[in-house]
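All protein chains of the complex are present and in place, except for one that has been dropped.
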Amino acid sequence: MTVPVAWYLVLAALLFAIGAFGALFRRNGITVFLSIELMLNAANLTLVAYSREIAELSARITGQMVVFFALAVAAAEAAVGLALFIAIFRQRETIDLNRLNLMRW
Amino acid sequence: MSALDLFWLVVALPFAGAALNGLFLPNRKSLVTAVALGAPGLSLPTALAALWQYGHGIAPAPFEQILWTWNAGELVIPVAFLLDPLSAVMVTVVTVVGFLIHVYAVGYMAGHRGYQRFFAYMNLFMGAMLLLVLGNNFLVTFVGWEGVGLCSYLLIGFYYEEEFPPYAGRKAFIVNRVGDFAFLVGMFALASRYGTLEYRTLFAAVAADPAGAVAPYLLGLSFAGFVALCLFVGAMGKSAQIPLYVWLPDAMAGPTPVSALIHAATMVTAGVYMVVRANVLYQLSPGVALFVAGVGAATALFAATIGLAQDDIKKVLAYSTVSQLGYMFVGAGVGAYTAAIFHLGTHAFFKALLFLGAGSVIHALSGEQDIRKMGGLAKVLPATYGTFLVATVAIAGIPPLAGFFSKDEILAGAFAGGHYVLWGIGLLTAGLTACYMWRLLTLVFWGEFRGTAEARAHAHESPRVMTVPLLLLAVGAVTAGWIGIPSGMTFGKDLNWLHHWLAPVVRPLGGGEAPGLSHGVEWVLIVASVAVAVLGILVARSLWGRRGVAADDAVAARLPGVQRTLANKYWVDELYDATVVRGTWGLAALLHRFDARIIDGLLVNGTRHLTVGIALLSGFFDKYVVDGLVNLVGWLSQTGSRALRRAQTGLVQQYALVLAAGVVALVGLYIVLH
Partner (left out) sequence: MEIAVFILFALVAVISAIAVITHPNPVYSTLSLIVTLFATAVLFVLLGAPFLAALQILLYAGAILVLFLFVIMLLNLRRQRSTSPRGRGQVTVAALGAVLFFATLAASLLATGRPEPGALAPVSLHQLSRALFSHYLLPFQIIGLLLLVAVIAATVLARRAPAPEEER
């Protein structure tokens, strides 16, 4: 018996929620970044699950293509983000997000 | 072109003379004199010619010459002249006596700096006086009335460099003003009720409705009585009766020709003229007429007593004038209008003569006016003395000189009307008149000279230009009475020409003749008045004839209180000063304080304070409300932004949290709605 696609969606939602929680409530910048990657991953899962629902091949290909690109973008984003972290760390000696509040009033 | 067509010249010529000398001509003595004498000099024959034509019935009688008409709304005032018996007598007196005095003044004022100014004013006066007597309506007369008042002021104050003359001029003008006010009220009443001020139509209207005029009107008087009283108050001022006589003695500060012309012969008689002109009103209000006679009698007696104790030659004559004017009003009051005008005419001659003679004396003594410093001048100034003597006898009322006839007619009129008290006062006053005039004559011309030797050396008779008018006036003083000889004296033959001449103007209402006297009574009265006059002269002879000036001191020693009262003129001037004058000054001061405190203080300063207050308030408003609003906006922005920017914590996670919450809300909303 196949797994209903709905289950995948629920799982993805759960993963996303977990990732969101971490992104919003962890002080460590690296951890937040990881949580964001988690969220991205959950989104990819959603996309793939949806593409499974459609019979038409071109549609399924489209769904997976989007994931492909999302993956690439995630990579680029991770690289730049980490470079930023390095730069910040050199300046401020900390990754604690609560201490990185120069853009305040 | 008859003289009557040129009648307006009689009034216009003096005005032209005044204009020429007053405004245009250079101050060359010959030129000024020519114009100054030419104006009245031409006016006189014109008037006489017109009179001759009038008298011979060439023109309708009475004759009116209208120059133009002034339409003042409902009231129509013609500027016109009236030549009727009354105005004919007046114009004759004014032009003849006026001209003679002008001639005299050429000599008297010669060498004075204001020669041209003097004659300009004199001509102006003549014009105004002629306007007064020749006007055919009350308003034209009033214009002349005011005009002579103005000239009186100008001429009294002629020696304006001194301190007293301007004051005397002001006094005359202001006292006259009181009377003028009443005159105006009377005119207003007449104009409002009858719609016209012309003598002929007005008096005819009044006479046509005697009941209406006699009906009660105001202040317990009938209409006729009210107007008569108002007009008489005006006459009180102009003709110097009690209580408005006080200006006349002080008016002696003017040059002597002025005193002669204005304050003896003409201006002061204007009141008498006016009362006689309006005799219809007085006939309709016997109460007021009696009041007029009473005031006249009181004034006559009052002034005569004062004249007895004066030491200034002109002051004696001034009080004499006041007294004689009183006589005229007695005549007018008792209904003897003809007698009043008669006395006006004779008095003009002998009083003018007396004043000019006094002027001659003053001129000879280089300005001395105190009779205590005179005496024995009969030999030094023969012409002056002679004419002065004639005038004195005339005024004393000795027949056959002029004063007797006119004075006697007044007394007869009073007696005939049953006013025995008035007759008695008149008789007494006649005696006093003779007495003080004889005193004057004695102290000035007889006895020893009491002045300085230097004055004695300088004393000389006046030039002919001054003495000839004296002689001519003396002729008048002698003969003027002969136009009104009472029938009693002529044993039945009616030679009272004046009586007939004036009859049309002074006709008694309701027809008929005024009550007359039997010849017997008349003779008794004549004898009485002559006797009283002679008695007065004898008393004067015994007092001053024997002892000269010392008599004054003797009387003063015997009756100190009386002497002091008379010498101080019953302190009337002092009374007026304390009451009216002080009162007016006080009122003026009060009003000044009112103006300064309330008008200036309250209103002006108050307005200032108010304005400043409003400005302050406005500034306040601007500063705190308007600016406050602006500041409020700024403050709001600042505070708002200060509050809002706290949201910029710089903590990315907080931002993300808010974002997430928003997304959840929106999605939830979407789900709920679908």
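Order of writing sets the labels: A and B. Residues in every chain begin at 1.
By definition in this document, a residue touches a chain if its C-beta (ideal position, glycine included) is under 8 Å from a C-beta of that chain, and two chains touch if they have at least 3 such contacts.
No experiment lies behind these values; they were computed from the predicted model shown.
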Contacts of chain A with the absent chain, listed as residue ranges: 1-22, 24-28, 30-31, 33-35, 37-38, 41, 44-46, 48-49, 51-55, 57-58, 60-62, 64-65, 67-69, 71-80, 82-87, 89-90, 95-96, 98
Chain B residues touching the omitted chain (full complex): 660-661, 664, 667-668, 670-671, 674
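One rule holds for everything that comes next: only the chains that are shown with their structure count from here on.
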Chain A-chain B separation of Cα centroids, rounded to whole Å: 127
Sites on chain A touched by chain B in the complex: 20, 23-25, 32, 97-98, 100-105
Partner chain A, residues of chain B touching it in the complex: 645-646, 648-653, 656-657, 660
